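Please see the structure below; I have some questions.
Excluded from the complex is one protein chain; the other protein chains are retained at their positions.
For subunit A:
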């Protein structure tokens, strides 16, 4: 995964609450290999007709939003299925930050493990932001991960929380698996003492 520290980019508003991972990446693409570009399947059911042509009304197909690298969503974004493919679809499309008042738990974890930063902002801030982004297509947001600050199109800036370890992994491209493998002896010791299961 690529490192992430600062980014300024067009933001894509997804106003519907409870946007589940079935919507982000429909089940019919779960069988594709990871080497595929899942960005081509992002929101596929809303983005494309059955013949593969684009549905012009869908927000991602509107020219001003095409270069989006940030998604702004309503509450409970990414709820439902644990499919990491939903994160891959966003990531492969070019999305590096998702902003919402709340996320599905598994999705939020999957984001952090794939170089996609989930940012929780207050409900009223996100509601106003969604309206701004719809009123001004192509408006940009800047995100400073080391400083933990986002600057919105209206010029307001907002701090956000992120786990120190996850931040370190994102900023420095560190892999958690390497970190854990280095502690294999502690796992060995635990397994020896742990009652059989």
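In this text, contacts are C-beta pairs under 8 Å (C-beta built on N, C-alpha and C of every residue); 3 or more make two chains touch, one makes a residue touch a chain; residues count from 1.
Keep in mind that, in the parts below, contacts and distances are computed from a predicted model.
Enquirer: Out of "Transport permease protein", "Urea ABC transporter ATP-binding subunit UrtE", "Electron transfer flavoprotein subunit beta" or "3-isopropylmalate dehydratase large subunit", what name does the UniProt record list for the absent chain?
Expert: This omitted chain is identified in its UniProt record as "3-isopropylmalate dehydratase large subunit".
Enquirer: Using the touch definition from the top, which of A:30, A:55 or A:135 touches the missing chain?
Expert: With A:30, A:55 or A:135 as choices, the missing chain is touched by A:30.
Enquirer: Identify the residues of subunit A touching the omitted chain, counting contacts across the whole complex.
Expert: Subunit A touches the missing chain through residues 15-18, 20, 22-23, 26-28, 30-34, 45, 50, 74-76, 79-85, 87, 102, 104-106, 109-110, 113-114, 127, 163-166, 176-177, 180-181, 183-184, 186-187, 190-191, 194-195, 197.
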